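Once you've had a glance at the structure underneath, I'll fire off some questions.
With one protein chain held back, the other chains of the complex are shown just where they sit.
The first chain written gets the first letter, and so on, giving A and B; residue counts start at 1 in each chain.
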Amino acid sequence: MSSDPHHLTISGLGGEVLEHTEVKVSHCYQCGKCSAGCPLSEEMDYPPSVIMRMLQTGNPELEDRVLRSFSIWVCLTCEMCFARCPMSIDIPKMMDFLREKSLKEKKVNRKAKEIIAFHKSFLDSIRYTGRLYEIGLFADYKVRTLKILDDMVLAPKMLKRGKLNIIPELVKDRSGVASIFRKTVKKNKN
Amino acid sequence: MSKIGVFVCHCGENISATVDCAKVAETASKYDGVTFSVDYKYMCSDPGQTIIKNAIKEKGLTGVVVASCSPRMHEPTFRKACAEAGLNPYMCEMANLREHCSWVHEKGEATTEKAIDLVRILVEKIKYNQSLNAIKVPVTKTALVIGGGIAGIQASLDIANTGHKVILIEKDPSIGGHMSQLSETFPTLDCSQCILTPRMVEVAQHPNITLYTYAELESLEGFVGNFKVKIRRKSKSLDEKLCTGCGTCTIKCPAKKIPSEFNEGLGMRTAIYVPFPQAVPNKPVIDRLNCTYYTKGKCKVCEKVCPTQAIRFDQEDQIVEAEIGAIVLATGFTVKQPDFFPEYGYGKYPDVITGLQFERLASASGPTLGEIRRPSDGKIPEKIVFVSCAGSRDQAKGIPYCSKICCMYIAKHAMLYQHKVHDGKSYVFYMDIRAGGKMYEEFVRRAIEDDGVNYIRGRISRIYEKNGKLIVCGADTLLNAMPVEIDADLVVLATAGVANADAEKLAQKLHVSYDTYHFFAEAHPKLKPVETNTAGIFLAGACQSPRDIPESVSMASGAAVKVAGLFSQDELTREPLIAVVNRQAAPVYSSCVGCFLCVSACPYQAIEKEEIKNRAGEVIKSVAKVNPGLCQGCGTCVAFCRTKSIDIQGYTHEQVYSEVMALLNEY
Partner (left out) sequence: MTLGFYPGCSLKGSSREYAESVLSVAKAFDINLEEISDWNCCGATAAHNMNKELSLALPARILSLAEKQGLKEIVVPCAACYSRLTVTKYELAKDPELRKQVTTANDLEYNGTVEVLNIIQMLDKYVTPNLEGRVVKPFDHKVACYYGCLLVRPHEILKFDREEDPQSMDELMLKTGATPIDWAFKTECCGAGLSVSRTSSVGRLSGKIIRDAVDRGAEAMIVACPMCHSNLDMRRGAINSFLGEKIDIPVLYATQVLGLALGLDRKALGLQRHFVTVTV
């Protein structure tokens, strides 16, 4: 006789969001406060409140657009949206999940190429040395993005100020670190 | 020998869907003492009641068990039916097969077994029932109305006009409440004071109303029809009989820089003050916390200039005692202040104000004489931003509910601004527009269509100040959440309507329920909006939840009718389910040993000491005695009594014990 809210099943991507992040998209009443405070909102194709609405519809085409959006990649996880949301919806956590899913399903927006490349170069650097090796990071990034000339002026300036290590700092237990990567990342094959 | 009738109700399908009612009736028919057992679809209906009455008459039943819903629903119904058939109503018991059984379990054998058990224990109990007669108590036909806003004023007038006496108490120096602070009211844009002040004057002049302002409830005792109240009349430092209200003292008072409460802090007042020109009573009070004489021992200018020597510096608070039959709670509400909002500046920007403060700006008798001016520099704003849902509908801030009136007053404020500043620009950031009253939707459309108010759908993220402007950062959710930034000259927050800070304390004094937000609780959300769970205490207005003026007035009239209904009887019947200390023959007189633990245990101070004397007037024994007028039948004393000398009629030790034993199958 009573409808049991604990057994409410939300289908589609919204349901997966609930399962992995405890974020319930039905809590959003589209007030727009998140989008109003988001520093990158004007650079996004879909500001955060719009992403929420797309997930609420359960429409597979809109869900696809969410995973293919630029928004999820340019989001800085600055946590401003979550701090101000009157329904305390953990949007940054949801964004992290959508990003991972977007990668898994190979739906990454083309405009996000540089952003992804940076993340990948960063992680590759850590995988091999355990600590960030900036020169390695830059080199890797430039290979991925072909932006050879970008920041070229910066490197010597950094060197001059002692901010660039020529020799990488190596963690002793590098195999330990690499195995962490193996056990967590390799599953996703990116 | 008992002749008990068992009547099992299906309650439509409410009970029969999970409980096998026929089986319950059939099983019950076999019990010792049961001479009649039947099941029926709707026991509370006329035909259902007829079955009970006929059975009583034809079978000479001595007890009736109705197995149906909660006694809170239909106990009076069935007791009345029994009485009509000639059976003492207290020989009728109800087994709750619905709220305690069918509604909380799944269909099955176990559920039916439980229902059978519930019936059996009551069959056993009823064998020990005694006939009881209702207690009659007199009714004091004077009402107390707490709160002198529009709701309190309306209730007082309505009750007074039925011919009964009313005491109206108001904690501020004048009656009028928030309505007196408004400039115009929606949807007609009537001048608020113009429609209110005639009522205020009527209250002051009404022969049946005694008005105490600057007064609060000190304590309450008693019960419906028979309350005893103590009212604290705070000292105004004034002999009201001598004061003519000339106002000289308020003009000459040197302490002029006290933020005016009536003007919501936007203007100043003096230490001896009348809150506003149309105040009722139009007599000043001295604010002792800020008066130079009380704080530093100097001044006394008011005393010197008063033409009738009405000032009384040594006047003390006065406690007035009164006997009251009913109380109407009309204490209203308050609004959150800007300091409640971290993202809007924690209250540090003077040009971020509340809706009530805007009312004072717009009001002709306000600090700016009706001109909309910025509190910071007095300039007329060219751009105003109005923010809906500031605090309301905000779970993160602890106020998930809607404050109901803001959508309407924002539209009103924006319209007033546009009328006063023709080329001003107003923006409303909203989530929804709630305009559900008569002519309300049309009013909002007027603001948008005729007065050019810009409505943007989206909540704002933050406000900060730069170069004297308030930068409001929002988004238009109807345009892909496009960022919208406005440099406003003034920002008006429609802050959440909340309960008064002292609401909890007052509720506890009155033993009235209240909710998580400290709004007073109605007895039933749908069907008993003006009653509380405390008999004799009624609610009117926003103290129950935020509401507008027509609703407050309606509620006040509703509460007044309830009071009038109470007063239309000369005697009130009380349930006889009260505690009684046993009395026996000499030489014992009572098994009570006179420890009087019950006296300290009783929450209603309903137990007294009684001296049992011999013919010579010598005291043989002191025992406890329950005042049947005050006892509420809570049973605390029964639990405390060491000698089991005190018992609740209708729930005696024997009765309760028999129920327990029946459950343990040892009867």
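We take it that a residue touches a chain if its C-beta (ideal position, glycine included) is under 8 Å from a C-beta of that chain, and two chains touch if they have at least 3 such contacts.
None of the values given here were measured: they were computed from a predicted structure.
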Missing chain: touched chains present in the view:
A, B
In the complete complex, which positions of chain A touch the hidden chain?
39-40, 43, 74, 76-80, 82-83, 90, 92, 96-97, 99-100, 103, 114-115, 117-120, 122-123, 126, 130-132, 134, 138, 141, 150-151, 154, 157-158, 161-165, 169, 171-173, 176-177, 179-181, 183-185, 188, 190
Chain B residues that touch the omitted chain in the full complex
342-343, 345-346, 462, 464-467, 471
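Basically, only the chains that are shown with their structure count from here on.
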Taking the mean of the CA coordinates per chain, how far is chain A from chain B in Å?
51
Touching residues on chain B, where the partner in the complex is chain A
17, 103, 343, 389, 393-397, 431, 457-462, 473-477, 480-484
Mind pulling up the chain A residues that touch chain B in the complex?
1, 29-37, 41-42, 46-50, 80, 84-88
